[in-house]
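Apart from one protein chain that is not included, each protein chain of the complex appears where it belongs.
Which chain is which? They are A, B and C, in the order written, and residues in each are numbered from 1.
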Amino acid sequence: MERYSVFGLIKHALSYHENWQKTWRSPTPKKEYDVIIIGGGGHGLATAYYLAKNYGVTNVAVIEKGWLGGGNTARNTTIVRSNYLWDESAALYEHSMKLWEGLSQDLNYNVMFSQRGVLNLGHTLQDMRDIQRRVNANRLNGIDGEVLDARQVAERVPIMDCSRNTRYPVLGASWQPRAGVARHDAVAWGYARSADRLGVDLIQQTEVTGLNIHNGKILGVHTSRGDINARTVGCVVAGNSGVVAGMAGIKLPIESHPLQAFVSEPLKPILDTVVMSNHVHGYISQTDKGDLVVGAGIDGYNGYGQRGSYPTIEHTMQAIIELFPIFSRVRMNRQWGGIVDTTPDACPILSATPVEGLFFNCGWGTGGFKATPGSGDVFAWTLANGRPHALAAPFSIDRFCTGSLIDEHGAAGVAH
Amino acid sequence: MFYIHCPYCAEQRSEEEFHCMGQAHIQRPENPEAASDREWGEYLFFRDNPRGLHQEMWVHAAGCRKFFNVARNTVSYEIFETYRMGEQTSVTAGTTAHGREGQVEQVHKVRRVRA
Amino acid sequence: MSNVAIFEQRAADTIAAESPLHYSLHRHAVSAQGADPKEGSAVAMDERAFLGHLIVRGTAGVLRAAIKQVVGIALPETACGLNVEGGKSIQWLSPDEWLVILPPGEEFATENALRQALGDNAYAVVNVSGGQTVLTLSGPSAHEVLMKSTPCDVHPHAFPVGRGVSTVFAKTTVLLRRPDAKHWELVIRRSFADYLYRWLLDAGEEYGITTKHTENKDNNNE
Partner (left out) sequence: MNQVNRLAKGGRIDRGRPLTFSFNGQTCHGYTGDTLASALLANGVDIVNRSFKYSRPRGIVAAGAEEPNAIMQLGATEATQVPNVRATQQALFDGLCARSTNPHSGLLSTIGELFSPMIPPGFYYKTFMAPASMWMTYEKLIRKAAGLGRSPREIDPDHYEHSKQHCDVLVIGAGPAGLAAALAAGRSGARVILCDEQEELGGSLLCSREMLDGKQASVWVAAVVAELAGMDNVLLLPRTTANGLHDHQFVTLYERRTEHLGDRAPEVNGQQLARACMYHVRAAQIVLATGAHERPLVYAKNDVPGNLLAGAVSTYIRRYGVVPGKRLVVSTCHDDGYRAALDWAEAGHEVVAIVDARERADGHWIEMARAQGLNIIMGSAVIEAKGKNRVTGARIASIDVARFQTTGPASELSCDTIASSGGFSPVVHLSSHTNSRPVWREDILGFVPAELPGLTPVGGACGVYALGDVLKGGAEAGAEAAIGCGDTSASIDLPDVERLKTGEALGLYQVPHEKPTLRAPKQFVDLQNDVTAAAIELATREGFEAIEHVKRYTALGFGTDQGKLGNINGMAIAARCLNQTIADTGTTIFRPNYTPVGFGAIAGRHRRDLFDPERYTALHEWHRARGAKFEDVGQWKRPWYFPSNNEETMHDAVVRECRAVREKVGMLDASTLGKIDIQGKDVREFLGRIYTNGWEKLAVGKARYGLMCKDDGMVMDDGVTTCLADNHFLMTTTTGGAARVLEWLELWHQTEWPELDVSFTSVTDHWATMVITGPEARRLLAEVTDIDLDRDSFRFMDWRVGMVAGVPARVYRISFTGELSYEVNVQAHYAMHVCKTLFQHGDKYGLTPYGTETMHVLRAEKGFIIVGQETDGSVTPEDLGMQWCVGYNKPFSWIGKRSLTRPDTCREDRKQMVGLKPLDEMVVLQEGAQIVFDPQQPIPMTMVGHVTSSYYSPTLNHGFALALVKGGQKRIGERVYCPMTGGVTHAAEIVSPIFYDPKGERQNV
């Protein structure tokens, strides 16, 4: 595979860009693989990449019904942070954060991971207690973070209204400096390119229509392009997990909800960090192109329509205006929605199933994008070894029957 | 944004007046003590999550405060029917298998707003 | 169902009472005295304070006769119905819930009489007079103000006289009703009263909204 660099770019420019190679192959599916990964989103591609790179499993297929990275990878607001409350989730997200920090170089693909910091605002006394609790936990888990008071928040984001005049004044915030944003599409493409280079077959426009299960063991998958065999199948299909689980006769504690976002028209840089507020419901950052990206709340009903209800957008907009009254004349360009798989405790499921060889990685709710590298690595280990990685073990599906839930509702970007 | 026929108020109202409460027709085990941990966990947390026809419970929170059931397509978002607590739906997966194409009769009662 | 503990909660007239909008009206008084309609005002807001409010619950079958006998008005049995007569009103709230609004001071006697008439049936009566108040909107632009505030269709044909609904209004919930052709009534909760008052003042500003405060003891539905 050609290495990307400035010099390569100049070389190609001199030959009118006529010699660029395909970023990935379009292979014909083989009859059998060691591992099949259903779902060619960020998590599935990352899983394939780490399987091949870290765990020596290269006879792998990723089967994608549409185009690579076309689900939530393409629709999220790209926030990356690891300041989760509970040890189990903090460990998983921090593992991810460490991988983010060298990802562009590792993949030789600039995923534009920009550690511009994330503020989680507190507007009530209980918000501030929760923030202190979380930051203290983060610190003792080795995760960066500090608690800022209202004055410090105002210094960091001078355009935000941190006065006492607002309905819910900003009392303070948690601040994770290493957090930030990344270029979502590039993450999928970078993983895809590197996985492809290591021999992984990326099979697009191919839908898994059924699972071949015999005597409680997975033998392969039925697809719109024929049967493909594998003794290990990992399912990473955010937004459709319940549908694929249904093919195995498995019910998941997951409901798929619309989650919406919108962008402004491109503006000259004015906001250089990420601001999130659970209390007034909204979060905002500015991309390198200049768009303000705003994330809204989850709609209350199940929906696979990649769109939600208008009042959700309206309420989020009111929150943004409350925090940033100067944006009143800025204009909203476009809105869209993704499908988030929510679990009862706002934590993912990384789990074996009653079917031997069939594993699920799902239920990331609003937090999937930031977990992409960590989720991929941990799930790759799980598939390679046939049992859950230590970081994945607490996220077993069994927890919903034993009661050992890991309630992260407070840490999710939006209240469920 | 949904326009939901409240079976108690007997008219369509805007989605802002309602809350969705998740899957309809969840039965609490008759004798919880006799339920295994798995059965109890399934009652608490495991829900249908179909792509297509879904029966869900809504409450007319800002209106009559009654709970009721909605048969809705989770892809097209079409509402086929709303019906009261204790009633069963007349919509089956077969009638709605093709989403938009497979519309059922109830859907097509055209609203009338007269000047 | 008689086994309840109720008592006359209204104090003597000599005791100072404050309606939910008492301070709002004084703080924002656009025209607190009421008799000073602003030039060009196209909407007027008025509080009808201190009325008796009773929530009555039960099936229509149980309540029908007793209501007619005690209140003197037919129970509106179709959804979203509102019957108004002689300074009293009954509004359908849900298939087993109605709001009865009475002239000030009649609520305790009415509750007692209802309980008497209803005997051993399954029903409930709750005095909520202290928790809510009635705001009226009138004037040619009143429905414009409503359209800024509620997703309900307030076109006169869609919302005829004799209709009442519970609905979203700004960011809270109100009972919205049309007792007669000239007035809209909002039954609002005490704790939200100032918010709604400020909302209406703001929404009505372009129509030169005026306010007044009626504490008279008789109902004046024109």
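Methods note: a residue touches a chain if its C-beta (ideal position, glycine included) is under 8 Å from a C-beta of that chain, and two chains touch if they have at least 3 such contacts.
Since the structure is predicted, the reported quantities are computational estimates derived from the model, not experimental observations.
Peer 1: So which of the visible chains would the left-out chain be touching?
Peer 2: A, B, C
Peer 1: Have a look at A:T58, A:Q204, A:N229 or A:S396 and name the one touching the chain we're not showing.
Peer 2: Result: among the candidates, A:Q204 touches the missing chain.
Peer 1: Of the residues A:D201, A:E255 or A:E322, I need the one that contacts the missing chain.
Peer 2: Missing-chain contact among the listed residues: A:E322.
Peer 1: Hey, which chain B residues sit against the chain that's not shown?
Peer 2: Listed in rising order, the touching residues are 1-3, 14, 21, 28-29, 31-33, 35, 37, 40-41, 43-44, 57, 59, 61, 65-67, 75-79, 85-86, 100, 103, 107-108, 110-115.
Peer 1: If the hidden chain were put back, which residues of chain A would touch it?
Peer 2: Counting only chain A, the missing chain is touched by 4-6, 8-10, 12-14, 16-18, 20-26, 66-68, 70, 74, 87, 91, 102, 104-105, 108-115, 123-126, 129-137, 139-142, 146, 159, 165-168, 183, 185-186, 189-190, 204-205, 264-270, 272, 280, 286-290, 305-307, 309-310, 313-314, 317-318, 320-322, 325-336, 344, 399, 401-405, 407, 409-410.
Peer 1: Just checking the interface: what residues of chain C touch the absent partner chain?
Peer 2: Residues of chain C in contact with the hidden chain: 1-12, 14-20, 23, 40, 50, 55, 57-58, 96, 122, 124-132, 144, 147-148, 150-153, 155, 158, 170-172, 189-196, 198-199, 202-203, 205-206, 208.
The working rule: only the chains that are shown with their structure count from here on.
Peer 1: Could you put a whole-Å number on the gap between the CA centroids of chain B and chain C?
Peer 2: Their C-alpha centroids are separated by 32 Å.
Peer 1: Express in whole angstrom the distance between the two chain centres, defined as the mean CA positions of chain A and chain C.
Peer 2: 50
Peer 1: Hey, how far is the Cα centre of chain A from the one of chain B, in Å?
Peer 2: Once rounded, the distance between the two centres reads 30 Å.
Peer 1: At which residue positions does chain B touch at least two other chains?
Peer 2: Residues 16 of chain B each touch two or more of the other chains.
Peer 1: Two-or-more-chain contact residues of chain A, please, as numbers and ranges.
Peer 2: If we look for residues of chain A contacting two or more partner chains, we find none.
Peer 1: In their complex, what parts of chain A are in touch with chain B?
Peer 2: Interface residues on the chain A side: 240, 242-243, 251-256, 300-305, 309-311, 344, 400-403.
Peer 1: Which residues of chain B touch chain C in the complex?
Peer 2: Checking each residue of chain B against chain C gives 8-11, 13-14, 16-17, 62-66, 113-115.
Peer 1: Which positions of chain C touch chain B when the two form their complex?
Peer 2: 78-80, 93-95, 97, 151-153, 155, 157-158, 165-168, 173
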